[in-house]
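A protein chain is absent from this complex, but the other protein chains hold their places.
And now, chain A:
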Amino acid sequence: MSAHGAVWGRVRSRLRAFPERLAACGAEAAAYGRCVQASTAPGGHLRKDLCAPEFEALRSCFAAAVSGKGGCVMVLEVQESP
C-alpha cells in the first residue's frame, strides 16, 4: 500500500465524505431501501435494476450533496462566575 500512497490517499479522502453525503439523502436512501426490502418478501424476486429509478434518485442526490455544507460551528459554554 505504501507504493500507491497517492492513489490510496485520494480514495480514502473520497470515502471519508460518504457518511455525511449519505446523511443528506435520507429520504432517497429510505425509498431505495424500502424497494429492496419489499423484494425480499415472499413472492418477491430480486433481480438486477429492480429498483433502478430509486437508485438513480439516490445517486443524483448523493452527487449533489456537498460535504461540509454549512461549515463548522463551535459552541462555547461561558459560565458566569458567581
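Just so we're on the same page, contacts are C-beta pairs under 8 Å (C-beta built on N, C-alpha and C of every residue); 3 or more make two chains touch, one makes a residue touch a chain; residues count from 1.
Simple rule for what comes next: contacts and distances are computed from a predicted model.
Q: Can you pick, from "GDNF family receptor alpha-4", "Arginine-hydroxylase NDUFAF5, mitochondrial", "Trafficking protein particle complex subunit 9" or "GTP-binding protein", the UniProt protein name of the chain not displayed?
A: UniProt lists the chain left out of the view as "Arginine-hydroxylase NDUFAF5, mitochondrial".
Q: Suppose we count only contacts with the excluded chain; which residues of chain A make the list?
A: Against the left-out chain, chain A lists 1, 11-12, 15-16, 18-19, 22-23, 28-30, 32-34, 36-37, 39-40, 46-51, 55, 58-59, 62.
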